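As structure tokens, the structure follows; a few thoughts come after it.
Omission of a single protein chain aside, the complex is shown with its protein chains in their original locations.
So, chain A:
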Amino acid sequence: MAQAIKLSELTSRKRRVEETNNSEEESDINISSTDSEKEDEEAENGTKKEDDGEEIVNIDFDFFSGNPNVDFHALKNLMRQLFGAQESNRIQLSALADLILESPTTTIKTDGQESDPYCFLSFINYKENRKCDYVQYLKKIDNRLSTFFDTIDGNNNKTCALVMSERLINMPPEVVPPLYKITLEDVSNSLGDGKHYDFYIIVSRKYEVNFDMEEDDGESGSRSKKRVKQNEIDYFHEEDRFFEKHSKIHFQSEAKKGVIASYIMIDHEGLVKSIDEFEKEIASW
């Protein structure tokens, strides 16, 4: 992925890798960052095994708020991954990234405040950004979404948030419940009086388990309806399983090269319940 990287940082990154390699033998040393900037920063330890099963590398996942100086390009890349190559051309990703950085956002980074986020979650206030390009895009996707938006527009008491959430494919799902809790707290602080959004629109993706990348699009297109029943569908974002269970509306698009875009409309209670159930599920692993 094309990223803006400072050339001076490249040499300092290499130095840091050498340092951690040297200290690997003394694996008792914990290299977690000790300077916490905001009260919502949490350090969670994850361990990754190397291929040969002998080495264990300690990775710290630090939670930060969205940082407009550092995160812009990485957020754009993550959103390009979320929407897929085709759909991302139809959305103004730069405008959306700016919107994310203005809204309550939590990012997860492993290399400190100045590095790129590998995961983010953001709640964008729908009513304040009714005219934005992203909302126009959502309205064109399906009638159910545009009807829902029209209903919310007519109702002065109910509020709605557009949920933007994406992460690198190998992020451990254990980070998701704390991520949601922290960001929901941020939202309450920003809305004031412990208020929360009433409804959430979540855009996510799923995949067909047995999709063969080598087959032509034309061939699979005509048989895609049969295929969906035969093919198992699994979730990129494990929490979607619970969201869909408690959602008011959820639907998905046709499979394109084995990837399916999914849309979920869920209310606040449903969201909180889903996160709790997901947490219990994780505890049982």
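Methods note: a contact is a pair of C-beta atoms (placed from the backbone, for glycine too) under 8 Å apart; a residue touches a chain by one contact, two chains touch by 3 or more; residues count from 1.
Note that in this section contacts and distances are computed from a predicted model.
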Omitted chain (choose from "Sister chromatid cohesion protein DCC1", "Eukaryotic translation initiation factor 6", "Gamma-secretase subunit APH-1" or "cAMP-regulated phosphoprotein 19") - UniProt protein name: "Eukaryotic translation initiation factor 6"
Where the unshown chain meets chain A, residue by residue: 2, 4-8, 72-73, 80, 88-89, 93-94
